[in-house]
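A single protein chain has been removed from this complex, and every other one stays in its place.
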């Protein structure tokens, strides 16, 4: 199915680097590796704008033959991404909720289904949607800082991770660890996340980018075509499940977010965040 | 679907504690935590009577708004539960086998699908059906005693664990460990069970209840609704599979247990147990 982000028949121009409001992309054509940095201070909230730029950025790279892999990281200190932007879910119209949720889905479909090698260089905390971004990559390296934590902590906020967040999580850590972590809404400090298999490797913060480049080189040593078909084979069932239930998933989100009780707890949560600053 | 245990439209009265022949329940309304003790000496065999009381007890607690979690343990020293009561499977009528197997299913459907937080405090050995009870909880703590063992050891008795015992097991320990353990009918001593992920934690016997209460408090710190929906999302596929094949599963059980060869080996097994006493 054609992407909603790109009219069919109009090829994207090749690009070396581009920067939008919320993401910054640099492609090293000699290695075929792009660096994609989230730069939406203070906490890289996944707003509609960031999500759209993210998905378009991935699509541009995907269509660029010079690009074979992308390292995803944060340009903001101490935080990888704080997850979905709660202001997009508060006091907005049905149309807005629909557009927002479709953008969340689109970002994930592009990232989880990417034919490029995707490496997450998790250089800060990464709750909820931020964790989903990391889980959707082929490999996760995290800064060895116990103050940084990662997890699908939706249950802590009184909300439920969508089924495709859960499927992505189960594919990484298995059913049991996912069941416990999702029910408790756990945020795992980096060492624990590594022990659970949520991230593949911990490295000292100053070596994170170097390590990400080394891992990427290892993955790119493989011929693309076989690796891509293998990745598709592993991830197809979970991708297809969202594709088959996409509209239903949007309806679920709207019906959930429209509840007064949920609006109330989201407002309380936002006020708490404001006070913290 | 309405439960066969409870006529629709007749609400159960709230209760603080109740005791039947085979189970004993105490609810602490201040914490919202019920303690449910199996007390059917000598080995807490899961007889028709115990299973029925167990399922009704769970249903009462489920319908009691003051109850948010239940700790399941044994009132009998050294044994959590010895599993399904073999006397219920020996020399009885088809009607009895049907009623018995439906009660096994009902207990599991109530426990595995419970919206309460369920913690198993495994204070003794727990073979076969006893292991199923523990596996169906949200968290398993076992006394750190290598003489206590746990496992789905059906194959040792020449019988096959039903598919939903297997599904529950796979969801906890993964496919490989389940395949090996089920084929060998392994009873894992507590330390090994912990290593395999069959139980989540080992504690000295005298600290078991204290630890169970602490774990329960941690789980109850989460808002109920999101946690419950998350649990349902994780367990629905496996619950639905039994619901869809429930009558077939009963027929399988009856056809299996009616075989003369099986009756013979169950009788031999019972005689061996009697001699041991």
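Going by the order they are written in, the chains are A and B; count residues from 1 in each one.
Keep this in mind: contacts are C-beta pairs under 8 Å (C-beta built on N, C-alpha and C of every residue); 3 or more make two chains touch, one makes a residue touch a chain.
Since we're looking at a predicted model, the values are computed, not measured.
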Response to the item:
Cross-chain touch to the chain not pictured, restricted to B:31, B:156 or B:263, is B:156
Worksheet item: Considering the whole complex, which of A:24, A:145 or A:171 touches the chain not shown?
Response: A:171
Fill in: Contacting the left-out chain in the complete assembly, out of A:217, A:234 or A:268
A:234
Discussion item. Which parts of chain A face the unshown chain closely enough to count as touching?
Written reply: 138-139, 170-174, 197, 200, 218-219, 222-223, 225-227, 229-231, 233-235
Worksheet item: In the full complex, which residues of chain B touch the absent chain?
Response: 154-161, 163, 166, 174-176, 178-180, 182-185
